[in-house]
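Scroll down for the structure; my scribbles are underneath it.
A single protein chain has been removed from this complex, and every other one stays in its place.
Take a look at subunit A:
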């Protein structure tokens, strides 16, 4: 079995090593084999020398991370992809669990902040800045506070053990996958752009407004659906040893906090089940998404510029499908292995504690508190609306979105973005826009929601409004890279030559963006 694993990993490594964006992946893959971390640990993991080195925070590292956010220097791949969900009572409850878990950490604590996301994936994730993202799909499926604590403890552990420092190679790949959709949106917009010969400047005008709107609508729809699983796949695509370490430390923390460690095995079983159920969705969805993108591309009047984007999109898709499937298989295999290893660790180190029972009452009480239950239902209705749309059941989508728009979370970005997509499907373009304009708190919005408003302003030739929205996105997502091509377009619309050159120079720093920037920049005399 071990030989087979090594051979499979070497094969995967050799296939992947041909791709420049996956430099270092071969080593990461090899992390998946070899003796498990659990079997090598003596005593409680939290007390091990390997872990002690992280007890003390490095002030320089901390300040660099803070500067990344404040200076809008968060790489696009590390910026959060989802809309955030604002349910204050639930937020406080989850943060309380993190606080309780934190007390078991003998070292200094970095900032750890729970954020609920609108994804219906199951796995939570953490970023290097201490944000712990909890998807609605996880909250929808866990049975106890102990189980939530197990999953949050695991994510906290990734942060405490600096695992993100070793994630660079994977982040690049994620970037390629998640930006494919926005590339299509950009390409659609660019294909719809004409040069006003009379003035010699680039001016956006619509050659086929209905077609463009439909393409962007589809892209948004598919991106929303993609996020449901891509999140899950990527959040579990850590190297095996990192996962093992986070399992061990997370379990130590939950036991110190008085939670029942059996809940950790419950969540791993659920994760395994979730991944198994996603597999047919993954295959079917990727095919559908690829077809939709190809349809989108067929709408273009392919000149040299769009041909190149076409290649970029196709390459991105192929790589994305291959790599995603491989990661998926890998992570699918590992959930049960991790569970088995964890149980052995518990039997060895926590003979009494492993018998503790979970307490389902506190979570049940929280979930059923009227304001929390209504908010969660609002999000579920929005999710059902998107799904109805995907099946071309527009009246069903209307019914679901109407319910979501009557919920206490009606003005949050995810709900309004869904309403926007429903209105587009109904052919009500101006009402669609009003849905986006009804968003009250843009600090909750994810990149794709910003993308819609920015694209809208650019299409109208309102560079000023586009720049204002880009500024909001940069501030709230901490990343200048995300919308730098749009920033260039907006400044071109405003004929602000100096700013265009400044943005162009900045764009040069971002390998994934600079080619697009160059193509969009005016030809110098």
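As a working rule, a contact is a pair of C-beta atoms (placed from the backbone, for glycine too) under 8 Å apart; a residue touches a chain by one contact, two chains touch by 3 or more; residues count from 1.
The definition used in the following text is that contacts and distances are computed from a predicted model.
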{"item": "Omitted chain (choose from \"Lipoprotein\", \"Protein FixA\", \"Polar amino acid ABC transporter permease\" or \"ATP-binding cassette domain-containing protein\") - UniProt protein name", "value": "\"Lipoprotein\""}
{"item": "Chain not shown: contacting residue from A:357, A:402, A:505 or A:518", "value": "A:357"}
{"item": "Option touching the unshown chain, where A:248, A:388, A:424 or A:482 are the choices", "value": "A:388"}
{"item": "Contacting the left-out chain in the complete assembly, out of A:62, A:102, A:141 or A:362", "value": "A:141"}
{"item": "Among A:48, A:245 or A:265, residue touching the chain not depicted", "value": "A:265"}
{"item": "In subunit A, positions touching the absent partner", "value": "120, 122, 137, 140-141, 143, 225, 228, 262, 265-267, 269-270, 272-274, 277, 280-281, 283-285, 340, 343-344, 346-347, 354-355, 357-358, 380, 383-384, 387-388, 390-391"}
